[in-house]
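A protein chain is absent from this complex, but the other protein chains hold their places.
Each chain gets a letter, A, B, C and D, in the order it is written, and its residues are counted from 1.
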Amino acid sequence: MSIQDYVNLLVIGLSQGCAYGLVALGFVLIYKATEIVNFSHGEFMMLGAFAAIPLIALFGFWLGIVCALLAMAVVGFLLDALVMRRIIGESQASVFIVTVAFGFIFRALAGMIWGWQPVPFPAYLTGSIEFAGFTLQANRLAVVAVTLVLCGSLFLFFSRSKLGIAMQAISQNQLAAYYMAIPVKRVVSLVWALGAVIAAVAGIFNAPFTQVDTSIGALGLKALAGAIIGGFGSIPGALLGCLLIGVIEPFADLFVPTLKGVSAYVIMLAVLFVRPDGLIAQTFAKKV
Amino acid sequence: MSRLVVENLSIRFGGLLAVEDVSFSVEPGEIFAVIGPNGAGKSTVFNLISRLYEPSGGAIRYGDADLLRYRAHQITGLGVARTFQNIELFENATVLDNLLVGRHHRMRRNLLREMIFPPAQRREEHDARLKVEQVIDLLDLAHLRYERIRDLPYGARKNVEIARALCSEPSLLLLDEPASGLNHEETDDLAFWLEDIRADLGVTLVMVEHDMGLVNRMADRVLALHNGRVLALGSPEEVRGHPAVQEAYLGGVA
Amino acid sequence: MTEAMLQVSNLETYYGPIMAICGVSLEVRQGEIVAVLGANGAGKTTLLKTISGALNCRKGDVLLEGKAIQNRDPNWVAAQGLAHVPEGREVFPFLSVRDNLMLGAYRRSDGDTISADLETMYRYFPALKENAGKLAGYLSGGQQQMLAIARGYMSRPRLMVLDEPSLGLSPVLVQSIFHIIRRLNEEEGLTILLVEQNAAVALETSRRAYVMEVGGIVMDGPSAELARSDDIKEFYLGQKETGVRGTRRWKKRKTWR
Amino acid sequence: ETRGVTDDTIKIGTVTDLSGPLASWGVAATNGQRMRYEEVNENGGINSRKIDFIVEDMQYQIPMAVQAAAKLMTSDEVFAFVANLGTPPNNAIMKRTLDAGFPYIFPLSAGLSMSEPAYPLKKPYLLNDRDTMRGAVRYFAETKGVKKICYQVMANDYGTEVESGIKMAAETLGLEITAFGRHKPTETEFTAAVLQLRNSGCEALFIGSVSRDATQIYTTVRGAGWDVPVISSLGSLVPPVAENAAMEGFYTAAPFHLIDFEGAKDSAPHVYEWYQDYKARFGANPSAQAVIGYTMADVTVKALEKAGKDLTVDSFIAAFDSIESYNDPFGGPEVSFKGATHYGAQYSVLSQVRDGKWVVVSQSLPF
């Protein structure tokens, strides 16, 4: 392969990393505000993409997407209000299991409603950009743009805005957050709604190059690995980790074909081995 | 019994010198109090002794042992036990189990043997229990034996923590604010217990305490810290009378 | 001045099968400082938590300025103007001291007065100002206690409920905390309900006091009067001669037991 | 006394996928089978025995397949297994079933292990993946003049067999394999793989996969602007693939034929009637898998009838082996179940997606 091809792989890797990052943002959002890892995040993504298809057909592209996002917000909100809120304080394993179970339920429902076969997603940016001899599809660029914008705004949101800080407070000490008159239940439900919206954004923007089917949520696991590499809970860290996987993955596939598809996980284990809390650690030793 | 010697101990957290050049020694059988304003570095000194923090300089010796060459979990083996300012108990276990963990390093640990649980081990468990019961008697915890920690009020937890530390049969006990959250009557009880612990069990006591009543009554010597440095060291009267201590810590009382 | 700020009647709170407080009634009038004393395990924390909505009661009423507030969410209660400074600090460890304080003012939108209040708190607790940018989890125990109190004040409550505010504070700070409490009460008319182990200071500061034992209220009255009662003197103020070591512990029996 | 047979019933079991990744195969094939058995029962059964058809869903998961087979063997005590789905599940349960003496009729898989080694109780139906793929490669080499090929296969036994067919064909035909890749069944991202295949100068891309990854590979290929024929093995020959607009031009080589039911209206009215009947029963259009299921059940029913009133495993197998020229109701090629290989259908077909439909390109792919 020529230098050109390598550069091409690198660019594709970066854009794929952004795609993972977009998914990871949703994980981090929910984690930051609730310390719950939502293992059904990938399925939220899938639902969002599926929901968008008929809505786009009905209302046109942009309005359709907005409707899909709103619908997902409702799903996320209800999920918290009906279930997650009630299992507060259960063991970590139980909470994990519940979110995993949601994955099952969503997948099954999606399959029942939209079938088990991949369906194409309406193309929205069909062009591609030729630059210095390599091509990049426009929709990949769109993913990069969306990821960067979302990442930046979430970062600012959490570090600057009152609501963002309140969300962090909730995850750190819920009772104290209540004492501060923060409407904890509402805020947490809002976070789930927002998480679902971000998942749907990820699903919709990733959909054009994967097609939509009930199993696209599997992408979530890689994004999770990326977020962990970065240090879960740190927004720039999540993006960093995902970019790392995105870039290393195609090269690893090329040079170590046995690791095809799992190189991201190898990287993750290696990083955790050296830095058990990820690159940008979000935990610290309790002060006594 | 051994002497605790701390020499030129320092630690910094980022830009902050939390403990700087602190030296003192604690004689066997002594009750030694550490006082100082909030944030002076008292708990940090404890954390350094129990090897939770790595000092940036200085030495800690207990008897012949250079503590800096041991890791946190080996410290108990040298006879040093401690309690925590913010109470660190095993929330989901009973008081009894908490105390038995206190005996951990005194018991033979071998996973295979434990799986089989030969009669010898039953005997050992029995012995451990006897020891624990002694401590339970001493600290009046009999009625709480089977309570889960998470159901206990603050004051009781404080006592359980002291009991747990005692179960490891220490020769040096570090107590971080044992009387905080206790009312007068309970503080009184505590004073008696501490006296018992020293007299009957022969344990050297080092305590961080803000209750000057207790300090004056119990302590043989007092160390006052301020901003990580030693302000005064001497008998309770001396330290109390020290103008800098008066100003920084006591604020004209006592 | 005589209007009841907080009225608790016949409160019963359970932890599963365990009854932690039974039939507690108390009253805090507008502009008062009221102290609750009691041995450990008496149910003081439980009482305060039930008042601020952190625990549900099974029976009884809690009225804040005549409005029922029992069994609501704590944030709703807080929004009614009640600030709870919890036992054991409960700061937000991963947020800076400043952010912690600003969260105290979560419901407020009056930017200028908030920063003025922030300055006031920094003035009261210089240690907080020094560490304003530091993560609260790294503060020393006493510094965290200061933060919890200051954070409670930042909501500008009408009723402040303090659970052992002096816990882990140095003597000079205990003095100044109670000084501050008195000042807030006098200058700003803040009503205060206070649980405190340091009975001497508590009785000195408060106008009235209640004494709790095993889940119920066993004594109440003006603080000055209570301070003269024998039991209080013996068990809370430690003004009686202590007997010979060993025998003394067994003889001790409170008259109400 | 024959296991699974009473005076008025014969129990037939099937282990299939109704809700896993091969559900589009399993559901349709089961429907096809069920339709045939219902017809039998409506007509008074076989030698006055009704067929009791027991379906177990294994979601394409081996432990569940093993469970399901155990249940059918020891709890339900079926007479025979018909049309168990998928190569790995079949591999997992075939041996113990055969050891326990159950006729193992027509595993719905094209794995080589379905036919080899031969065993009296084991009746394969489909031509194996390896030979199908050999035929496909030969077709492209001979009719399209392709010299350089590449492939991308699933990293499991199914993909491995496809791979071995491609390699064999390349060797006998003297073609160059320019590049290849393997992927896990769960893989969803093929950008790098496709880039590599494309850069190798490959002229025809063969893939061994099921419909999901086939779709993803194909759209990635076309998305990269690479205009190469892409030929998949049987897994992707399901209707939704054709209905996907992005799949236009995609090829599949599979050991069974496709029926144009609407077209059969005039030419073969009984086929059209069957089509209407199926739709009425199951509320869906029959796919190729439904046809296969029906056909497999049909052969089974024939053998059961032939075995006569005195039905035992031996008489059934003997009857089966005597079916010499079987013509399925849909006009497929004649097949015989006599002889050592026990092959059923010995042919494969190349189809392509054109205007949202599977269209047959070549009726036979000799290898």
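Just so it is clear, a contact is a pair of C-beta atoms (placed from the backbone, for glycine too) under 8 Å apart; a residue touches a chain by one contact, two chains touch by 3 or more.
Note that contacts and distances are computed from a predicted model.
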| item | value |
| --- | --- |
| Complex member absent from the view - protein name from UniProt, among "Stage 0 sporulation protein KD", "Na(+)/H(+) antiporter subunit A", "Succinate dehydrogenase iron-sulfur subunit" or "Leucine/isoleucine/valine transporter permease subunit" | "Leucine/isoleucine/valine transporter permease subunit" |
| Interface partners of the hidden chain - shown chains only, full complex considered | A, B, C, D |
| From B:V101, B:L138, B:L201 or B:V230, residue that would touch the chain that is not displayed | B:V101 |
| Touch criterion as defined above, residue of D:L18, D:I177 or D:V361 at the omitted chain | D:L18 |
| Where the missing chain touches subunit A, by residue | 35, 37, 83, 86-94, 96-98, 100-105, 107-109, 111-112, 116, 171-175, 178, 221, 224-225, 228, 232-233, 258-259, 261-262, 265-266, 268-269, 272-273, 276-278, 282-286, 288 |
| Missing-chain contacts mapped onto subunit D | 18-19, 23, 27, 57, 59, 61-63, 66-67, 70-71, 74-75, 88, 91-93, 95-96, 113, 155-157, 159-160, 184 |
| For subunit B, the residues touching the chain missing from this view | 50, 52, 72-77, 81-82, 84, 88-93, 96-97, 100-105, 107-109, 111, 114-117, 121-122, 125-126, 129-130, 133, 164, 168 |
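Rule of thumb we're sticking to: only the chains that are shown with their structure count from here on.
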| item | value |
| --- | --- |
| Where subunit A and subunit D overlap in contact partners, by chain label | none |
| Central chain (distance from its CA mean to the mean of all protein CA atoms) | A |
| Of B-C and A-C, whichever chain pair has more C-beta contact pairs | B-C |
| Greatest separation from subunit B - chain, by CA centre | D |
| Between subunit C and subunit A, distance of the C-alpha-averaged centres to the nearest whole Å | 44 |
| Approximate Å spacing (C-alpha centroids) for the pair subunit B, subunit D | 74 |
| Distance between the centres, which are taken as Cα means, of subunit D and subunit C, whole angstrom | 75 |
| Junction residues of subunit B, two or more chains touched | 43, 85-86 |
| Touching two or more other chains - residues of subunit A | none |
| Residues of subunit C touching subunit B in the complex | 15, 18, 37-42, 45, 87-89, 127, 131, 138-143, 145-146, 164, 167-176, 197, 199, 234-238, 242, 245, 248-249, 252 |
| List of subunit C residues in touch with subunit A within their complex | 52-54, 73-75, 78-79, 83-84, 86, 90-95, 99, 102-104, 106-107, 135, 137-139, 151-152, 155 |
| Touch list for subunit A against partner subunit C, complex | 162, 165-166, 168-169, 172-173, 175-185, 282, 284, 286-287 |
